[in-house]
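This is the structure I have questions about; it appears just below.
Rather than the whole complex, this shows some of its chains in their spots.
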Amino acid sequence: MDVKNILQQVKNGEISIDHALHELKTQPFKDFDYAKVDFHRKIRNGAGEVIYGAGKTSDQIIGIMKTMIENDQKSILVTRLNKESALKIKEEIDLEYYEDAKIGIYGNLPNSSGLGKIVIATGGTSDIPVAEEAALTAEFLGNEVVRLYDVGVAGLHRLLAHLDILADASVVIAIAGMEGALASVIGGLVDAPVIAVPTSIGYGAAFNGVAALLSMLNSCASGVSVVNIDNGFGAGYMANMINHMEAK
Amino acid sequence: MDVKNILQQVKNGEISIDHALHELKTQPFKDFDYAKVDFHRKIRNGAGEVIYGAGKTSDQIIGIMKTMIENDQKSILVTRLNKESALKIKEEIDLEYYEDAKIGIYGNLPNSSGLGKIVIATGGTSDIPVAEEAALTAEFLGNEVVRLYDVGVAGLHRLLAHLDILADASVVIAIAGMEGALASVIGGLVDAPVIAVPTSIGYGAAFNGVAALLSMLNSCASGVSVVNIDNGFGAGYMANMINHMEAK
Amino acid sequence: MDVKNILQQVKNGEISIDHALHELKTQPFKDFDYAKVDFHRKIRNGAGEVIYGAGKTSDQIIGIMKTMIENDQKSILVTRLNKESALKIKEEIDLEYYEDAKIGIYGNLPNSSGLGKIVIATGGTSDIPVAEEAALTAEFLGNEVVRLYDVGVAGLHRLLAHLDILADASVVIAIAGMEGALASVIGGLVDAPVIAVPTSIGYGAAFNGVAALLSMLNSCASGVSVVNIDNGFGAGYMANMINHMEAK
Amino acid sequence: MDVKNILQQVKNGEISIDHALHELKTQPFKDFDYAKVDFHRKIRNGAGEVIYGAGKTSDQIIGIMKTMIENDQKSILVTRLNKESALKIKEEIDLEYYEDAKIGIYGNLPNSSGLGKIVIATGGTSDIPVAEEAALTAEFLGNEVVRLYDVGVAGLHRLLAHLDILADASVVIAIAGMEGALASVIGGLVDAPVIAVPTSIGYGAAFNGVAALLSMLNSCASGVSVVNIDNGFGAGYMANMINHMEAK
């Protein structure tokens, strides 16, 4: 019985006010038509759905995807999807698999919309898997992405040689392991919001991304915020939100 | 001598190409008309300047402010300013001092512009100093700010009672110490970007903000990014950037 | 307008169902008569209120207390209250102040109820302030408390000499700093739930309570759970809940 | 020779007082009729025994179980039991194996007793193995368990939709990895004791459960206590103790 029904029955005198009150109290949430039911899975009307693949079996993922597709979902993004699972899913569903990003995509990527381009910069080539997770997420959500890989601060000229690309960015995602200085340097160069992603690349006192994480949290540049180590999806998602800001 | 001058002199034959080359090499940066020279101090043409007050004496701050004012700067924000320094500065400069935020402001706050409202939510009343640092920063940079204080998740009804305010936000700044769960809960409720600020409020295993920091970095909600512990300024600055996004 | 009113107006035809729906949606929480509104402050019908004193000025506390008293609150517990604030409060409100526990109590302690006695054991005499915070909290909430102080495991005979007291406990709160072994030893001796409280007592590798915290979390005894370092209030509160369990 | 015998012999003059003194000194413990001899293995008269399977070979476990069974033990719970060992044990003993919980059970589960229901809530589906360890432990010890899985705070409506289940709980076990906010949110919603279990689910700055552990220890909600990371057994055991509280 939904809230409208309850009210209707009150109006009709079919149930007492006390009864209605009890009904409303014991199930107050499930029938309310909030704008954002199960928000963390549904991103935007007409847009794609996202499945977090880690810890799910290929059968579970197939099950979820089939239900979505039956409900007319046109595109689905699966993150943290290992190759074995991807191959099994492909036997039943038409999935495009990106091995480095560990991402599978069902359906077509949308045309890019948004305020401008999302530039994704990495310190080294080892950071590319995280960068591709961010890039594909952003593209899946309807953004134009510019990849600027291997521009770490140890060879500053490589970064400076692409100042025009950075200056043109709507949002920048700065991805680096080791000492993570890239986020601060970019943060000091550009006027756009910078989402910093520490990666677990490095060894010894890199502590699986902790050095880069602390470096990024302490950035002396303004306009830098940070997501979890290796969280390319989170950065791509956040950048998409910023790149689709509208007057409210 | 700026670059245009150098080129003009080359054109005019006033200096040799080698001389021009030397000029360009030895001071290649200071004369280039980058969009963002000394960006971290200057925020936007016509907008206010920011001085990071920590570790600066009142005399140093007065000196910097006077120079700015002489250069027609209309408004200046001084962060991390203790009361003693503020009182000394007020003897010479017309400064408004906000003690809880440890912020001093010279000049008038601008009219608010931007895409919408920045909602600043805190878990408890002890988080308010950090929240006010964020709020005043955002207001100084031209944003309308809505304060939603003391809505920690232990009393969820308080937060839920203000869903309308959250739903109306352009950007949300979620500020909390202790377990920092506020960022995840808000991240799950709203569709706007959330900037999470861990605070050093708490005791024992709160480890001066580390518990809240880790909690926020691991938020299970999408669209949450994090700044340093107690970094209200950074959050306000980032929120301002997002709230002023334009097509590029 | 509360929910009952809304329903009444629907019944009377004074407002439309859509209007009622809107009313329910936009303020769905504040008027619902949940059993536990603002739970973290109100503990039990007819029981005392708790104010967390840390980070509040004496004026703020006085204001809150006066409002409570005007609303017929008979007893109030203020935790983490320093002596200076307590003295100021006493000028206006009849407050009993316990300096070691940093607790102030307005009104009378209730008669003890509950299933049995709460035994509070400490490893040393330095742990007593935390123990007293737990003890007074439990007493304020209506429990009989037995204090068993300075029974650390380095002098095991002292603990074993009071086995009868432990065996008689309904709940045990085990409080210790340094190596925190007391919780495991008591956990192995008694059949009652044990709430372990690490304290910040110790030096060097005690790391302000971390050693005791880890020790307690890793207790090899079953039936032990842990609260934050120095969190006497939390332990007393939890013990009270357990000691007042009823068939549901 | 038990203590009563020694005393009898003293009375009868069969042994000297010095001899009796020596007897009492050299074996003072094993003959005393304490209420709780070898408590951590025997849980309750007539109840099941528990074997901690980690680090034990299947042969060792078979040996222990056979001895127990020969001593008329009707039911046995084996925790942290891997599949290989379980299969070997099943060749000789009638064991029910629960692979996700890594638990093996010999004998029948008892009818549920206790004050009410134990509700076990998890933040995500990846937390289910820990939850099942808790659930089976509680059921083995005679409790009715209600499973409320995948109700993490990022989708708050899912949790709120089951408020009635939570409100009906005698004890709640809140299990979550990542940021562990579930414990605080539930702690703020319900009036029952909450046992929080951090899990090692997550990546990067989750640090194998440390983020969730710290989050839970710092819960701003009262009535929450914490067990070790992934310690489903400990939570189930503690919840059972609380759900079986009696006047003492």
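So that you can tell them apart, the chains are marked A, B, C and D in the order they are listed, and the count of residues begins at 1 in each.
Please note the rule applied: a contact is a pair of C-beta atoms (placed from the backbone, for glycine too) under 8 Å apart; a residue touches a chain by one contact, two chains touch by 3 or more.
In this text, all values refer to a predicted model and were calculated from it rather than measured experimentally.
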{"item": "Complete-assembly copy number [criterion: all chains share one sequence; 4 shown]", "value": "8"}
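As a working rule, only the chains that are shown with their structure count from here on.
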{"item": "Proportion of interface numbers common to chain B and chain C (over half same, under half different)", "value": "different"}
{"item": "Chain pair with the higher count of C-beta pairs in contact (A-B, A-D)", "value": "A-B"}
{"item": "Chain A-chain D separation of Cα centroids, rounded to whole Å", "value": "38"}
{"item": "Centre distance in Å when chain A and chain B are each reduced to the mean of their C-alpha atoms", "value": "25"}
{"item": "Touching two or more other chains - residues of chain A", "value": "28, 39-40, 213, 228-229"}
{"item": "Chain B-facing residues of chain C, complex", "value": "26-30, 32, 34, 37-41, 54-56, 198, 200, 208-210, 213, 228-231"}
{"item": "Footprint of chain C on chain D - complex, ascending", "value": "34-36, 39-40, 50, 115-117, 167-170, 188-193, 195, 213, 217-218, 220-229, 233-235, 237-238, 241-243, 245-248"}
{"item": "Contacting residues of chain A [partner chain C, same complex]", "value": "3-4, 7-8, 10-11, 13, 17, 20-21, 24-25, 28, 32-33"}
